[in-house]
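The complex appears here minus one protein chain, its other protein chains still in place.
As written, the chains take the letters A and B, and residue 1 is the first residue of each chain.
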């Protein structure tokens, strides 16, 4: 007849809905695969930045440390890391640690009779396979672990560091994720829960604190504070290249942390994040550069590079819930935090070859705090946090008076990260030191690790 | 019996037919879902393409550094970093507002005057505190202002950084930083306001200019400014007496930079569809990617062969600049020419580059990285080529911004306008002239005024020993090898 029956209507509408649902799933996958690849490219950035910043006689070794870090870290993440971080925390949730999906087991279900494999875990707005999350979060995990490699460069024993990197990627970092992004106890602490959009605290502070612990336990490189000019970076173009690669990769790190891309609001949030990231990076860079010029009366390109990274780390927690003016302020203050903490370490004669702790640790702290203090709902006494453009709701209206709780949650996150990764990394490094496994011998340090333990024995032979 | 059949009809209708209300609700919901997906697509596309364009800064930095002398390597790196950081602030404070802010009603056609500091990108509901990101919506989807800001930011700073190559190794660094801010916050945005921002060039001669991704708007602007800068500055000391001392000091960096730029260009050109929510846009992006590829490859190999014919030596730097010449040449017309034309555009672009590069040498104008031949002269050629090779020409139609379709008679009449090919080329010429006049005049005046006040050029001694050792900490870019740099200088400085 000329009329539409309910059955026909329902069938066709369901088909269209499922098509949309499918498209949303495809979008999520495309977005996270590409953003994950960008984050992975940050390893190139770290490797170039750290290598360029160290002395030529250890260049091969620094390169190696970065490569070993990502390889070993990948296996750590696969074997244990994912399971601890995102595995099932039981019912009721223990809030501390996941205990399933080691080795990626359980990412698929296989139909026993037909042999058809079904990979997905779905929610109402689209499907994301576990593999997708595994891949995207893998890039974050190995990035966090690699931060430490800069702090301990040029004097740590390589096999020792490899073991530590495995430990970092398979246990230290994943547990912090289990508490926070994995939905553990920090997610609901002080009722509001912590807010760390892309990981100023979860990733960078974890790495930065561990780097600081490592560099303190190791002690400075021989002669570092007697002949500082011998410790200048040996290849500045690599440093700048590394900085640009990191900045580039950060557009996967921050915007990708929407963790999906299947509606317009998420798209607007990603754009907002990209804009804030850009502003804070530029502000941080130029601010440190000017500060250093005032102090040194010399141009310090390495300082400019670290300033950019300081800006990026500072905005990473709050990029989704602050206005662009606040992003400028966060980058500006972050630059001061970086410069002050860098000078403090110098004063305390703590030798951090690439300023890993000031950039990732101190600015990580500032970033987490800034995400609470500069939340854009503050002006009207609302808190937005994870809700992005919307406010944290109390029924149909915005909850008010959350400021104290929100800041409290941020402090809880900072304290927990410092305690957990500081204590574990500190213990690990200290135990290694006691057993003599931590630091290379004086002779090796003198002639350089490359000559002593590498084949070929030097990173460059430009004049052949 | 009639009665019975009517009762039956009614029963069926009530029981299992669909009411218009239900229908409309469902259809609207589905449309909303599609609309929302389209918005997500646009955001994903432009965020990622913008990131690729941003990576071009790595390319510029490596290319320019590698092309200069080792003694100024730190300084060239710094110039690129300062450029992007200062340029970002310039774009945020003034640039976006001048380029894409409201031009009033009726539009003044010349300059935007709202949204400085990104103010007005969100509206906040007074009572609930809910923030709504301001978006420009059309029938097909919404794009937030932040998205456009980010994507256009990458273009703005890329344009500004072109100049840094032309003035390298002799300009005073703080002076250049101020200029870069001026470039990113005023010179470039005004040209955008006239063109992409919907100003007067968009409708000039009725047909309007056509510059898909910015051969004119971005590259010519940068190239002309670089040319003026390099002329006013004068050549580096000894450049034409001892040319072999001015060869690039690190060729792998040059090649790496070229590949990074080529890679970034796949954000620059295909991303200039400015959206990605339907199949036709997708096909356009693919078309653009293909043309970009062909022109780059053709330009590279052509310059390489030309130089070999001239010098009987392989010139890898020339190959790299040839690739860039091909890329700049296709940037305006990548969306409205066939692939055979893309080949021709790259080929001619290579000749344009080589000829203008030799011309500058002849005129003893010292452009360290050939910024003005690559971006300026090939930029001119690119804008012209977009008019000359428009694929509607064979049938006397003009496609221009309409892409696969022809330019229609009017909004309501979709038949093709005919006989506008000449007018279209006229509009292209106007774009070229206006960019040269505006950017040339302003940059020229700026550089000249600075020269007069002695703020422009470093002193001779610094130029002799190198900026790195004089002004930088650490005093050299490399510490590779036993005796990497003249240490006596370091000690005497």
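In this section, contacts are C-beta pairs under 8 Å (C-beta built on N, C-alpha and C of every residue); 3 or more make two chains touch, one makes a residue touch a chain.
As the structure is a computational prediction, the values presented were derived from the model and not from experiment.
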item	value
Residue in contact with the excluded chain [from B:81, B:171 or B:256]	B:256
Residue among B:50, B:189, B:208 or B:300 that touches the chain left out of view	B:300
Hidden-chain contact residue, picked from the options B:113, B:415 or B:441	B:415
Those residues of chain A which, in the complete complex, touch the missing chain	1-4, 8-9, 12, 16, 19-30, 32-34, 36-37, 40-41, 43-44, 47-48, 51-52, 59-61, 63-64, 66-68, 70-75, 78, 103-105, 107-108, 110, 112, 114-120, 126-129, 131-132, 134-135, 138, 158, 235, 238, 241, 453-456, 459-464
Interface with the unshown chain - residue positions in chain B	2-3, 6-7, 9-10, 13-14, 17-21, 23, 27, 30-31, 34, 37-38, 41, 44-45, 48-49, 52, 69-70, 244, 247-252, 255-256, 258-260, 262-263, 266-267, 270, 276-283, 285-287, 289-290, 293-294, 296-298, 300-301, 304, 311, 313-317, 319-320, 323, 338-340, 343, 391-392, 394-397, 399, 404-406, 415-416, 478, 480-481, 483-486
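Assume only the chains that are shown with their structure count from here on.
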item	value
Between chain B and chain A, distance of the C-alpha-averaged centres to the nearest whole Å	31
